[in-house]
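== chain A ==
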Amino acid sequence: MASAGAPAIELRGICKAFGPVQANKDIDLVVPRGTIHGIIGENGAGKSTLMSILYGFYRPDAGEILIDGRPTQIADSQAAIRAGIGMVFQHFKLVRNFTVLENVILGAEDGALLRPSLSRARGELKRLAAEYGLQVDPDALVEDLSVGHQQRVEILKALYRRAEILILDEPTGVLTPAEADHLFRILRGLRDEGKTIVLITHKLREIMAATDNVSVMRRGEMVGSVRTAETGPAELAELMVGRKVLLRVEKPPAAPGAPVLELRGLRMVDAQGVERLRGIDLDIRAGEILGIAGVAGNGQTQLLEILGGFPEAGATLSGEIRLKGAPLALAGSNGRARRAAGIGHVPEDRQTEGLIMDFSAWENTAFGYQDAPEYNRGGLMDHAAIRADAADKIARFDIRPPDPELAAKNFSGGNQQKIVVAREVERDPDLLLVGQPTRGVDIGAIEFIHKRIVALRDAGKAVLLVSVELDEILALSDRIAVMFDGRIMGERLPDQATTGELGCLMAGVDPATRPEVVS
Partner candidate 1 sequence: MERMPTWADVILTPLISLVLAFALSALVILAIGESPVEALKVMVEGALGSSYGLGYTLYYATNFVFTGLAVMVAYHAGLFNIGGEGQAAMGGLGVALVLLALPWPHWALALPAAMLGAAGFGALWTLIPAWLQARRGSHVVITTIMFNFIAAAVLNYMLVNVLRPVGSMDPATARFPAGAQLPKLSEMAAGFGFAWGEDTPVNVTFFIAIAACLLVWLLIWRTRLGYEIRAFGKSEPAALYAGISPVRITVLAMLISGGLAGLMAVNNVMGEAQRLVLNAVEGAGFIGIAVALMGRNHPFGVFLAALLFGFLYQGGGELALWTSIPRELIVVIQALVILFTGALDNIVRLPLERLFARGRRGA
Partner candidate 2 sequence: DPALIFDLGGKFDKSFNEAAYNGAERWKAETGGSYKELEMQSEAMREQALRRLAQSGANPIVMTGFAFGEVLNKVAPDYPDTKFVLIDMVVEQPNVQSIVFTEEQGSYLAGVLAAQASKSGTVGFIGGMDIPLIHKFECGYAQGFKAARPDGKVIVNYTGTTPAAWNDPVKGGELVKAQLSQGADVIYAAAGGTGIGVLQAAADAGILSIGVDSNQNHLHPGKVLTSMVKGVDNSVYESFKAGTEIQPGVKVMDLKSGGVSVAMDDDNKPLITEEMAAAVEAATKSIEDGSVKVHDYMTDNTCPVK
């Protein structure tokens, strides 16, 4: 065993470049054993890269890694696992069509045959579940699990390999508040057992609530490490972004006008025969933001897809949609018609829906609007016009790096999101559909995106906001509807609703038995 005083992790002078991008510049980091250590930083600051180096996924260009005070060569993940390091990646490394058990034993099998490994793992999972409250069905296919459960599988994978150091990269980006609380309880339990935890997050609230120490990264460099107890959100935010950040959304009171979107009895049964929407009635007025709160998987995705004009293949739809009084067709691939009718849409999943990752930024600024007259001239697409437009948006949305020729996949998550938001908001749609607008996005960008959404509202447009972040819903919405199991459980005004009350609704329990009708 190592000397008692040595830190669990010590990084010295870590450098890493991806081609011309210097992702990590001469980084030092010390993480004492038995602590939860937070790492924050803007999108693209190099947090994931640093942790991937520690986990042996990338090789550093220079620098030294000490584990428990001993210099350790971490050439690959195998070495990291041997050194007692486990990591839950920002994008899970799970095999979607494997069961939970299979994912857990992958790479840590006991022998050439699976059966003994599987039965041992089954027992082990039961023990871990009991010990840490990490319940998952060991025989479920990963693709059938909610993201929260998928994350549990990742944690279980690490614990199964007896990790003493656990790295979590933005674990709560995809979790509901309740799931996040649950996760933090687990992490504290692990820490109290003497394990060391590194937590990357964009949420200052979580840093303040869960960590013992926190390090801040900016543009590939480590700009500071402090004890959490000795700092505050405002200071961290400033350290992170390099300027003062408004942590509250400032918005004038809403002045709702005529209804823009009216939904009546909207129902949807998917191709497997599961009823996903069970009769949705909603009104959204001009000049208001309607926030839809709810745990992921309760029909929000389906609602957005139907309104956006691309319901899942094979689904049966019924009910009525009216936009500014005129009925809209329910089915068919008519994303174009929806855009033409004045509906903008920031989709929930920017990487598989909102962007073509291999297209350049400028090509992506026309995505979905390839028909728009200003992008076309004489039967051909007007590249000069699209490029000019893209450059303009990049400048006004402060998208970094400001290079319209760069492929979307080469932007960080936050900047990718800005590209999508810029494209949709700048069109001045009468109705903007927004799904998870700030998932995985740093606070500087969150502030910016929120401002834009509010500005759109103030210009008299209607906004339908879907988010699993209750904080976001509460901060932005003028009215909140809670969705559960394909139904609207109830509507609340943000200043009259408590988190607890909303949480009850999200869980399918109506605290007031009679839903309050807001006029």
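The definition used in the following text is that a residue touches a chain if its C-beta (ideal position, glycine included) is under 8 Å from a C-beta of that chain, and two chains touch if they have at least 3 such contacts; residues count from 1.
A quick word on the picks: all candidates are chains of the complex that A comes from, given by their letters.
Only a predicted model underlies this, so the values are computations on that prediction, with no experimental measurement involved.
Undergrad: Consider chain A on its own, then decide which of 1 or 2 touches it in this complex.
TA: Every other option belongs but stays apart; chain A touches 1.
Undergrad: Of all residues in chain A, which touch candidate 1 in the complex?
TA: Residues 18-21, 308-310, 333-339, 345, 347, 349, 352-359, 363, 366-368, 370-371, 376, 379-381, 383, 406-407, 410 of chain A touch candidate 1 in their complex.
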